[in-house]
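The structure under discussion appears below in the form of structure tokens.
One protein chain omitted, others in place.
For clarity, chains are labelled A, B and C in written order, and residue numbers in each chain start from 1.
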Amino acid sequence: MRQSRYLLKKIGWALLTVLIVILLNFFLFRILPGDPARAGIRDPRLTQDAVAAIRERFGLDKPVINCFESLNPVKFGSCGVNPLDTQLFIYVGNLLQGELGISYHTNRPVLDMLKEQLWNTVLLIGAAQILAIFFGMGLGILAAWRARTTIDYTALLASLTFWSLPTFWLGIILLFWGSNQFGLPTGGKATPGGNFATVWQEWADVGRHLLLPTLTYTIVFLGEYMLIMRSTLLDVLSEDYILTAKAKGLRTVQILKDHALQNAMLPMVTIIALNLGFTVAGAIQIETVFSWPGLGGAIFEAVGRKDYPMLQGAFLLIAVSVIFANLIADLLYSYLDPRVQAG
Amino acid sequence: MKKIVLKLWLFLWIAGLLVACGGGETDSADTDSSESADTSSETADSSDAEASSSDEPVVLRVGWAGSPDTLNPGTAVLTEAYTIFEVVYDSMYQLELDGTYSLELADSLDVSEDGLVYTYHIRDGITFHDGEPLTAEDVAFSYNLYASQEDFPFLPVYTEFFDTVEADDGNNLIITLTDAIPNIQSQLIYLYVLPEHIWGGLEGAAVAEFENEAMIGSGPFKMVEYAQNEFVRLEGVKDHYLQGPTIDEVVFQTFENQDALVQALRTGQVDMITEMPNTAVVSLRNEENIELVSGPPLAPSVTDIIFNQTAPENCPPDDGLCTGHPALQDRNVRLALAHATDKQQIIDVVLLGLGAPGLTLIPDSLGVFYNDSLEDYAYDSTLANQILDDAGYLDSDGDGIREMPDGSNPLNLRMNWPSDSTNAPRMAELLAGMWGEIGVGTQLQALDPDALTATCCPTFDFDVILWGWGSDPDPNFLLSVMLTDEIPTGNSETGYSNPTYDALYLQQAVELDQQARIDTIWEMQRIVHEDVVYIIPFYEQSVQAFRTDRFTGWQTDAGKIALEDPSSLLVVEPVR
Amino acid sequence: MRTIKRDAPILLEVNNLSTDFLVAGQEPAHALVDINFRLREGEVLGIVGESGCGKTTLMLSLMRLLPANGRITSGQINFMNNDLLDLSEREMGDVRWKNIAMIFQGAMNALNPVHTVGRQIAEAIIQHNYITDKKAVTDRVVELLELVGIGAERKDQYPHQYSGGMRQRAMIAMALACNPQVVIADEPTTALDVMIQAQILELLGTLRDKLGLSILFVTHDLGVVAEMCDTVLVMYGGVTAEYANVDTIFNAPQHPYTQELLRAFPDLTKPMEKLISIPGYPPRLNALPAGCRFAPRCPHAFGRCHVEAPPLHGVQDRHFASCHLVEPESNISPETPEFPGKSNEL
Partner (left out) sequence: MSDTAVSTTSIRGFWRSFRRSRMGLIGLFMFLVVVLMAVFAPAIAPYDPKEVVRVTIDDIYAAPSAEHWLGTDDAGRDVLSNFIYGSRVSLIVGFFASFISIFIGSFVGIVAGFYGGRAENILMRFTDIMLVIPDLPLAVVIVALTKPSLWNIIFVIGALGWTGSARLVRSQTLAVKQRKFVLRARSIGAGNMHIIRYHILPMVLPLIVVNTVLVISLAILNESTLSFLGLSDPTALSWGQMLNFAFTRGAMSARAWWALVMPGLGIVWAVLACTLLGQGLEQVLNPRLETHHLAVGVQMVDRGAEVQA
């Protein structure tokens, strides 16, 4: 009973957040200057007809909301407009049908573009996050266990340094190092048009391309995970129940495994979920540096080209993913920590 | 349609987007390397990714910094898209690297006495890549599609003077114009011929949203695989009706990071690169197995320093703020600034020497239209100071900045540029230093391109802007930018107004005699130069590099540099 | 009050146990100095003192569970004639819980919040191979819970679902899991309300009688001592102040500190009365007075007290106190010839 109420509450809150994000996303990009007739194409010699046609195609000929023709510049319009015939309503309506609009830049449905890029990004971020979490936590556990020893200080200093690295800077340096030393590819996801005898060779090729960006990503995020793991584990290991466990005669490894890690994972779960939002900034830099055809690179390009529908779609996707990840984290939290269900 | 001559002049900001790549394959008659068709069986160099067994296809890899925005010719903007169109599609004319046009799809042309009816005879036996024949019907269909499709933002303007376009039974295409125009070639080069059996089935909004990833064309390369923002993979059409390429495949790969692009060439991941930072030039020159070429770009572009010189009476009544510094309306001030601008210094620092000093808004890459007889204002800050002194602009309060002759309004100029430009900030710093030497102050501010557009025109809420244009091979559009009539439309960036110039413009637009038109255009450039409407700091050069250990035969001695152009792609062959 | 046989066998014998805490860049802090006591079968030894007197350090030293900077510098802990200090860490791990179990103060934190109570009890059983059969382990858990008055159905609940008293009971059940000979109860009733306290104490009393447990009962509550203990060790600032059987401590305390403690101890019949506390604070381990550690607060302190630390004098048979005011008796307990051992010098 309690559990399902907790679940419902969390899901309800997540849905509400999604709704707010949708509205925010809509209005933010309506406040921005520029529309496809100016932003994407930038040719004042377009005929008036062509401009009108473009605006119509992107639905910009409709008022933004009742009483407002446009938000930038703020132009008041009739308040008697049929609310169903406003950009807001059409936007939300399209969203409900799974349509995210058409990119100013490529004229393609944003959803199609996102679908193509998402998996590449998931592959990159996924691989890197798994590595970063694995090594970061491992290092954090080691450092916490050996608190105040040379091992601890070395790991701590290394992690802090990793954390301090500007992502794209590290990327460029690794790019040159990797391509000069090991002949690793400098960009792309695979060798285009490569002839591969087996699927394995094809995967190996992708792996070679994936190596440097993953390494960059892993290093940048490893430090943070290590620091958090170390600090929470230090807290947990100072708890009385650890002493109890030790008094019970349990061996150190057993205590770490059965009593410390699950408790220390609680904050980690939340951090990992929240971090998903921050990985985007990292993805933008790394994908641009390594020409990785993912969401980040697409966002970088869309920022430069003012491709608002694309940005809007990408940000909605990211925000929803983060909200969803947080929801999962909350549920996982309630699974890991029996106290939560009662609260 | 009161507008003067409406053409597609894709106009672009300095920064990234160089547009509208023309380009042509060599004329069919004098193909000089047709016997090399069987070189594909020869092995490619085996140093890197290329396998050496003889049945491996010969793949040429081109690295570039961009990616086509779309493969739909009706909505594409970026150079990269036009490069692909150029090799996959055919059009009526081909623009050669020397700036001349040759017939491509047609083998002959008849023009009526009054210059209104053009009859092209389409070559027989041309097929699309899917095997369907290409006839005059397809050409007529394409032209009419471009003319009627209102969701195509640019292309309709190319068909502005078309009255009717029809195909007859003899595989002829008959274009009837509404007015006689001097430059039908440049009107037709971007009207790529599309297969009616594919595009004919599309209606309304579907036409503009057609992604066209299968891209059935009739050019020397055919589309094999396309991944947006990753690569374009094309296969050579060996039995092309004009000339088939020697290589089996060409792959255009995108590197969003220019350093990675250069590095990819160094490590042999690609065989040739088209866009690179000028700063890489020095180190690449010393690199083994890499050759660097530079020259005027195939797609002409120009960088300009814009003075807001809008006279109060010309201020657009609706949108105009016209806050330009009054001193800029004085030719003496503009002249002094021109003399105070060390173009070579700018070229050295901003372009690392890879540019030519600019002269007029018509760049040198427009060939015959470029008036190279003009004498530039020499860099001479003493002279510049003298001019300002004589004109009464003195530094009366001793703060190092001159004031207006009446002692008011110090010559402090706002200088703006688009924030996405990588060259402009450096140029702005240099100009600030140079102009400071003659007592002209500057306030530097980068602006978001949209904000810059809003400040620029027709608002005229600025003093100096560093910006640029891309251009068609025909100068008509760039000339129109300085017309009085264009002040309220937002095309005139300077607010310049000169009735003589306006009259000459109308004259060249209908002048059918090529030499007479050129003379008029030269005269127009002289007038504008005389009035110091702009300072044109430089004409940028295109820099490209390729590996000499992989392919040979690149066209490097033509008037323009475009290794990714069919002119080169058709003739390169692997090193044995 | 129940008495144990004077000559019941000694289970645990602690001789001259001293523990230091090392602080980087400073002199080691002497947290325990020469602690001696005996624990016989079935005996309940109360260890009494204010917070910071070293009670908990003593308990942790016995279990060898000191924090990383703790170091046992001398003495023996003879458990059934084996010196625990000679054991390897692994062997010590086997002794823990199986022979000597511990009930921690504040059971809320001593139980892991993310595991069920049943699992945590079973864990100890399995660790020491007390029972290997899975089913039997579950039965044993149920048996233990019922022993302390918790229904079997609650074994799959989490600590937060238990009330404070129940958690303490569960803690006790856990301590009994492997039938240990000695149970160390470290302030098991702190933070519980009076009613629950009484219940827990009653439970411990019952279990002692039923199982014949020896209990080391750490507390600062003299009322509890009076109720539970057979003998009492009063500690102050890491040293033994007084060591005697419970009647002697309450009726004839020799050490001024014990006397003060008893005065501060509220009358059990009037629990609401204001607590009279001893003026001053216990010494900080890193700032010990030169002589007797209690001297600064001692109403009877005289010159010698401030320079010389008093040794542990035998007051009479099985009654010891470390105070210059106590004259040494000649007849020291015959069974411990070396007791009270060397003087308590600092």
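Keep this in mind: contacts are C-beta pairs under 8 Å (C-beta built on N, C-alpha and C of every residue); 3 or more make two chains touch, one makes a residue touch a chain.
Treat the numbers as computed from the prediction; the structure is a model and nothing was measured.
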Result, missing-chain neighbours among shown chains, is A, B, C
One chain is left out of this view; which of B:E211, B:D248, B:D319 or B:D348 touches it in the full complex?
B:D348
Just to verify: which one of A:V92, A:L123 or A:A147 makes contact with the chain not shown?
A:A147
Looking at B:P405, B:P425, B:G441 or B:G559, which makes contact with the chain not pictured?
B:P425
Touching the left-out chain: which of A:A155, A:A190, A:L212 or A:V322?
A:V322
Identify the residue among A:I255, A:M268 or A:A298 that touches the chain left out of the display.
A:I255
It is residues of chain A that touch the chain not shown, namely 17, 20-21, 24-25, 28-29, 31-34, 144-149, 153, 156-157, 160-161, 163-170, 172-173, 176, 234, 237-239, 242-243, 246, 252, 255-256, 260, 274, 277-278, 280-281, 284-285, 288, 299-300, 303-304, 306, 311, 315, 318-319, 322-323, 326
Chain C residues touching the omitted chain (full complex):
18, 20, 22, 27-28, 30, 64-75, 85
Please output the residues of chain B touching the missing chain, sorted low to high.
257-259, 262-263, 276-280, 282-284, 345, 348-349, 352-353, 419-420, 422, 425-426, 428-429, 433-434, 436-437, 444-448, 450-451
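Simple rule for what comes next: only the chains that are shown with their structure count from here on.
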Sort the chain contact graph into one of these: line, ring, star, complete or other.
line
Just by CA atoms, which chain is the most central one?
A
Rounded Å distance between chain A and chain B, as computed from the means of their C-alpha atoms
38
Per the C-alpha centroid definition, the whole-Å distance linking chain B and chain C comes out as 90
Could you pull out the residues of chain C that touch at least 2 other chains?
none
Where does chain A touch two or more other chains at once, residue-wise?
none
Residues of chain A touching chain B in the complex
33-34, 38-47, 49-50, 53-54, 57, 102, 105-109, 113, 116-117, 172, 175-176, 179-180, 183, 185-189, 191-195, 287-291, 293, 297-298, 300-301, 304, 306
With touch defined as at the start, can you tell me which chain B residues reach chain A in the complex?
3, 6, 8-13, 16, 49, 51, 56-57, 59, 61, 69-70, 72, 75, 77, 150-154, 156-157, 205, 208-209, 211, 224-225, 227-231, 233, 249, 251, 253-257, 259-261, 263-264, 266-267, 269, 420, 448-451, 453-454, 457, 477, 489-491
Contact footprint of chain A on chain C as seen in their complex:
63, 65, 68, 93-98, 101-102, 104, 106, 109-115, 123-124, 127-128, 158, 160-161, 174
